[in-house]
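Reviewing the structure listed below.
Note that one protein chain of the assembly has been removed; the remaining protein chains are unaltered in position.
Order of writing sets the labels: A and B. Residues in every chain begin at 1.
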Amino acid sequence: MSLLLALLLMTGVTAVGGAASAAAARRPTQRAADLIDRIDDLLPQTQCRRCTFDGCRAYATALARGEADVNQCPPGGERTVAALAALLGRPARPVDPRFGVTPAQPLVAWIDEPACIGCTKCIQACPVDAIVGAPRYMHTVIAAECTGCELCIPSCPVDCIVLRPAPVDGRVQPSRGAPRVSMGAAG
Amino acid sequence: MTGARGFHGGLRLDSHNERSTATPIRSAQAPPQLVLPLDQHAGAPARPLVRPGERVLCGQPIAEPDGAISAWLHASASGAITAIEPRPAPHLLGAPTLSIVIDNDGRDEPFQSDCIRFEQLAPSALLAHLARGGVVGLGGAAFPLGAKLASAARAGAIALLLNGAECEPYITCDDMLMRERAQDVVLGARILLHASGAVSCTIAIEEETPHAEQALRAAIEAAHDERIVLATVPNIYPGGGERQLIASVFGREVPHSGLPADIGVLCHNVATAAAVAQWVRDGRPLTSRIVTVTGDGVHRACNLEVRIGAPIAALIAECGGYTPRVLRLIMGGSMMGPALPHDDLPVVKATNCIVAASALDLQPRGGETPCIRCGDCAEVCPAFLLPQQLHWFARSADAAALQAHGLLDCIECGCCDFVCPSQIPLVERFRESKPLLARAAEQRADAAANRARYQARNERLERLAAEQREALARRRRPQARAERETK
Partner (left out) sequence: MSALLLILLSAVLVNAVVAVGPVRWRPFVAIDAAYDSAQAVSLASLVVLPAAVVANWALAKFVLEAFRLDYLRTPLFVAVLLIATAGSEALLRSTTRLDPQQPGFTLLMTANAAALGTSFLAQAHMPTLLEAALFAVGATLGLIVLLLAFVSMHERLRAADTPAIFRGAPLALVTAGLMALGLMGFAGIVQK
């Protein structure tokens, strides 16, 4: 009698425990959406599609679902890989060269104006609307808005777009390596 | 948390001011050539108004402000503009920057400027007039006065604070100014009171400066202005730092991400006030300033009234030249002043002191040894930071932890460096790490802007597509109706 009761008790409690565990293990979508937002915050938002996904948000979604690896973002470089690896708890690896190479300095697109024919193909290709122009009018890249995604380069039929180092502050700068010294606020 | 000292931490240092305060201020000889960098103030560089070959008069505006935070620049001697070209500048440690070069013809012909009665002007008009004088903060930060007053005007009830607490060793220019030209300082206080709409003015000086205190008290008496009071603060470095001084005098703390204007305080250096007085009363814009030349590396230490743009070499020559013991040339004081590569650099508005340092002036520095976690650095930090923790995070380049521990609030005063028993160059480490945080913040801001534009573009394309579908549907509907009717 006592043995039967013992068996019943243990089976019952363990069954309840197991069922509760299983029930609690479902993943509601609210957490997933939060995670996608947090991953998206770490990405550089270049929208270049080099990671093979349709924009940075799509890559973030794939990362959250575990369908992509953390080293697929060349514009983000080492820093983004490290941040993603820390957030998702995955090993940090160098950026996979299959997806591209991280540039040594920020680059922006530049249109060679004498060659431009005003076809607007680059304007349609730019994911952040950084190119100004209209059909048969001169096109020009707003350097401050350009993310360096290179999507405009293959779209140009006369190949007049190149990448150049991004201008710093738009002002004349002293020679590199000279620190600007603040003379301090201590009287 | 302000204790009996007035602010947290700090060090009692030897002021080394006996030599440079022994003789009164004298005017330095005008040099044959003056070099005026266009970016010698905080904010955007000034835009030149003159061209090479033109002749200018002493005090004539030669460059105008470019943008909201910028300042006027005036010729500090009469003569011809030789060139407008990159020349080595002291605030860039010898790196070249666009400068106006004037050949001094020695005649010192003055440019006529109006002397005005400031009480008759409305505060906003007075503000505009002050800006035209080219006055910037002469305590070292060189922030344009016009921009500072304009931002404070939006803040509401203001208490004016004049910073005469010259805490850094070796610098005595403000002390001598207050001793000899206290009436200029007090007049400047009255002008700033009128321009800023402040309700009170506190002139803060260090304890144990009897001459300056006496002179200021006499000047305040003579001015018969009850709004101006004198306050003394303990002789502790860096008590003259803006935030530390406000904590000492008013007992209030400036929020770390904000400015003194946020708690209703407007802080100016006493030399700035004196420059304001000279501009308003005498019509003389900011073309000269008092510079302390001192250190064991010069024969005669003194305070000179120097024209902006004069070469530092000329100042040293006027002080009897270098002694054979000189090792280093420092612009500023011994705690925060950077070393200059050579003396062929011009005096700029921010130059308050030149120290020709010998081995007697320089604290011997041994090699760096590992941190022993003594915590002395945290005890002396006037900004309530934990330099030891910042040191560990700087070593591992942990940007998030550095940000969380307030690296950007470090005023680089050097107190932690001074007391470290392991001789760790803490200020250097922090200076190297600050760009890390700035770059990370910049990248985050860029990414947010990119995302916003991307989303805006997608919405625009969707909207256009929807409109097109709508238009198409409207065109097809009558066509479909017509087809049905013919059937």
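Simple rule for what comes next: contacts are C-beta pairs under 8 Å (C-beta built on N, C-alpha and C of every residue); 3 or more make two chains touch, one makes a residue touch a chain.
This one's a predicted model, so the numbers in the text were calculated from it and none came from an experiment.
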Among A:A86, A:I117 or A:V158, which residue is in touch with the absent chain? A:A86
Answer key for A:V13, A:A115 or A:V162 versus the chain not shown reads A:V13
Of the listed residues B:W279, B:Y322 or B:F393, which contacts the missing chain in the full complex? B:F393
Please identify, in ascending order, the residues of chain A that touch the omitted chain? 2, 5-6, 9-10, 13-14, 16-18, 20-21, 23-25, 27-28, 31, 34-35, 38, 86-90
Residue numbers in chain B that touch the chain omitted from display: 370-371, 389, 392-393, 395-396, 398, 401
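Just so it is clear, only the chains that are shown with their structure count from here on.
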What is the distance in Å between the mean C-alpha positions of chain A and chain B? 39
Which part of chain A faces chain B closely enough to touch in the complex? 40, 43-47, 55-56, 127-130, 145, 147, 171-172, 174-175, 178-187
In the complex, go through chain B and note every residue touching chain A. 44-45, 91-98, 139-142, 163-168, 171, 174, 237-243, 245, 269, 331-333, 335-338, 350-352, 411-413, 443, 446-451, 453-454, 456-457
